[in-house]
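All protein chains of the complex are present and in place, except for one that has been dropped.
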Amino acid sequence: MTANEHRTTVWPWIVMAVAGFHVFVASMTVPPDALQGQLSRIMYVHVPAAWLAYLAFGITMLGSAMYLWKKDLKWDRRAHASAEIGVMFTGMTIVLGMVWAKPTWGVWWTWDARLTLTAIMFFVYLGYLALRRTTDNLDMRAKRSAILGVLAIVQVPLVHFSVIWWRSLHQAPTLLNPEGPSMDTSMVITLLIAVSGFTVMYVAMMFKRIELSRLEDAVLVSEQTSSGPIAGHGITSPDLTGGS
Amino acid sequence: MRTDAPSFLAQVMTIVRRDLLRERRSGEVLWVTLPFGAIALLLVPLAIGTDAPTLQRIGPGMFWVIVMLFGVLIAIRQTNAGTQAQRDMVALTGLDPAAIFVGSTTASFMLLLVFETILGIVTIVLYDITPTGWVALPTVLVLAAAGLALLSTLAASIVSTGRSATALVPLLVAPLSVPLLLGATQAWEALRLGRSSLPWVLLMAIVGLLLAVVGVLSARPLQETA
Partner (left out) sequence: MSDGAVLVDLEGVSVRAGAVRILDDVSLTVRAGEAVGIFGSNGAGKTTLLRLIATLQPPQGGRCSVFGADMYSVARYDVRHRIGYVGHTPGLYPELTLLENLAFVADAQGLPTSEALRSLELVGLGGAADRRADHSSHGMQRRTEFARILMTGPELLLLDEPHSALDADAINLVDTLVHRTVDRGGAAVLVSHDRDRMNTLTTRTHEIKNGTLL
């Protein structure tokens, strides 16, 4: 471990700030939706957050599979960082969706397939993060969470499929509509700016989180390899002479 | 001293016999988890009202939710409860970890079938349900029990002996059991409306198959006693 590896980087913070600012300006200057008014601005955060959630969980699956293949902790750190960011954005997607749904649909929650699936994904990866807290052994932690990550690869598409099959009432996907986007061009451009801004933020966050994980692991490893206390040193001969 | 290692099937049967014998002695499933599930079915009407049409409509769904949530308890009953000394003893018998996985899953599957059958009768009585589909219904019961046994045993071996293991397994199992829950409830719904339940039965079968593959492949890497 060289001193260089302990240096923390600043550029991810700058990138996050710049990208966030762009998204903010774009979503505030675009004209409001004809039907939904100012409320439609939530879309510029809600849609990219949802996209990030899926992207992040995809990267977690990739990291888990790569760890099982290469047995390199770097892949475990990537999988973990992505899962944490994913859980955060899934939570954000759900809450913003609720805020949007209440005035638009009249309810906080509706039981359509995409909503249900997002909520289930949130809990699957919450479990993944909880699993990582159960052991301090780096290799064992990596192995167990990677197997769960792969189990999710196997199961999430089936969850997705079964939920879609069960019910689909949600409006058709906004951007990927085969007959072309059903929105005003300025709104489409803003949405694209927001999605790419969020993706850039995701990349910066990944760098920052992986850097932090590397430092956390380095602390654990140095504790576990340097001259730590010896187990038997906690025990001395009983001294009962001073007892009253 | 042993001469030849017992066959895989013999090893599986060793684990099944052990688990069923332990259950017969302790009665944990029969006298604790089963009554707990039955009282849950009794509490629901007390909370939401007891008019016959409502109960008939929600009965099957309640049955499956309770089977999924309480069934996890059956599948993890002894996985985490073992002491370090017991786990050491099992590891040094030289049993193939994959055989241990298949054996534990099989024992849980058999206990879950009993659990489902008795709770099913309770549901029929309390919620005034008329079961239909004498071929499809048992198939769904079997597939649900198999899927849940596989999923819970797998989750229990992933969590293994980590901190707060018993609390974590249900959190891992619940969201991933959605295809099983939907498969079971929708197959029932299809039967009731006279439609084909085959797609849902197939879905459950695929889930079970995939879980079995992941479980067997991950058994050795996961057998860590430390």
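Going by the order they are written in, the chains are A and B; count residues from 1 in each one.
By definition in this document, a residue touches a chain if its C-beta (ideal position, glycine included) is under 8 Å from a C-beta of that chain, and two chains touch if they have at least 3 such contacts.
The shown structure was predicted, so the numbers you read here are calculated from the model rather than taken from an experiment.
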item	value
Identified contact with the non-displayed chain, of A:D136, A:D184 or A:E216	A:D136
Among B:T54, B:T93 or B:S164, the residue in touch with the chain that has been omitted	B:T93
Residues from chain B at the interface with the omitted partner, ascending	1-6, 10-11, 14, 17-18, 21-22, 25-26, 83-97, 220, 224-226
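In this text, only the chains that are shown with their structure count from here on.
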item	value
Chain A and chain B, separation of their C-alpha mean positions in angstrom	31
Interface residues, chain B side, partner chain A - complex	154, 158-160, 162-165, 168, 171-172, 174-176, 178-179, 182-183, 186, 199, 203, 206-207, 210-211, 214, 218, 221-222, 224, 226
Chain A residues within the chain B interface of the complex	120-121, 123-124, 126-127, 130-131, 133-135, 137, 140, 143-144, 147-148, 150-152, 154-155, 158-159, 161-163, 165-166
